[in-house]
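Shown here: the complex without one of its protein chains, the others still in place.
Moving on, here comes subunit A:
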Amino acid sequence: MVTVDLTHTAADEAFRAEARAWLQAHVPPDPLPSLETEEGFAAHRAWEAELAADRWSVVNWPTAYGGRDASLMRWLLFEEEYYAAGAPGRVGQNGVSLLAATLFDHGTEEQRARVLPSMSTGEVVWAQAWSEPEAGSDLASLRSRAVRTDEGWLLSGQKTWSSRAAFADRAFGLFRTDPDAPKPHQGLTYLMFDLRAPGVTVRPIARLDGKPAFAELFLDEVFVPDEDVIGEPGQGWRIAMSTAGNERGLMLRSPGRFLASADRLHSLWQSQGSPPSTRDRVADALIGARAYQLFTFAAASRFLDGESIGPESSLNKVFWSDYDIALHETALDLLGADGELADTDWSERYVFALAGPIYAGTNEIQRDIIAERLLGLPKGRRS
């Protein structure tokens, strides 16, 4: 009889202990420079190589691509240890959580063998190329084209808000290959391309604090070989959405990250004399981290039972993105006048958190999904 149980197996705990020991020996004692700067990007890339050397960069991947074949539960335990150890942010996250997930589900064996190993080491860092100036929440209205040519495609158009693209090597995204398709989400194709290929112009965009965290991409007949098309041409929308809603979509932010942040916030609060004015908000940060951890354990358990996650990942996305901002606002308030300083770990994380409700599907779109697909409310105009 399988019963409800929150304890981990001895083997899983041994895995956790191994991760903890490695991290204790390797995590840099001081925070790396911001990964949204050239210097920081390089430092974070080097950290990925150090992780990969001992197979800690992508623990849940198959060993053939640099992973440890770790289960979802072990990945969650690794993440708890990773963030508890104060380890650096992950410069390869876009590639690992989105592109790799797509390749596992829709790519060819050849594509996985070619793309994944260099992704796991940070040798190739991937940027995403979804949004366009006229296609944000209404992503399916995108207009960048891929035109058929000998042995490949020619990409033309403009992508924007491309996270990490200022310093990344390659990018992935959706392009319109059939402009005559009857509906906007038809005739789109999922492609990978080189950010240094002829015809690509990268114009970095400074985020709120001035750091070039994302970029505009201008594409002028950029050649992409057939081998860099993922899935069938014309099926790009379905492929991209299946990744957004699957268990990896659910795992875009691991609970370990928030458990560690909440503990740090609690320590900060205590170090400031436990002021009553922020007491409730600190308690709510602790409660929220526990809620997110347990919610994720439940979702992972359902996934392991063979259930799909689907629109529930929208609950998760709104929760963590709102939570992350609230936690960091509390930290800055606790810091008093120092809360204004832009060169602290807290302010770096605060600025990062501010983007959460906007990217990966705005929280407005997520709330529409929750209302329509989970609660069964009627569709309406998005106005």
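In this section, a contact is a pair of C-beta atoms (placed from the backbone, for glycine too) under 8 Å apart; a residue touches a chain by one contact, two chains touch by 3 or more; residues count from 1.
Following the convention adopted for this analysis, contacts and distances are computed from a predicted model.
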Tell me the UniProt name of the left-out chain, picking from "Acyl-CoA dehydrogenase family protein", "NADH-quinone oxidoreductase subunit N", "Tetrathionate reductase subunit B" or "Sugar ABC transporter permease".
"Acyl-CoA dehydrogenase family protein"
Per the touch definition above, residue among A:Gln24, A:Thr149 or A:Gln270 touching the missing chain
A:Gln270
Of A:Ala14, A:Ala181, A:Leu208 or A:Ala283, the residue in touch with the unshown chain:
A:Ala283
Which listed residue, A:Glu18, A:Asp105, A:Asp178 or A:Glu372, touches the chain dropped from view?
A:Glu372
Tell me which stretches of subunit A touch the chain missing from the display.
1-9, 12, 73, 259, 266, 270, 274, 276, 279-280, 282-284, 286-295, 297-298, 300-302, 304-305, 312, 315, 318-319, 364, 366-368, 370-372, 374-380, 382-383
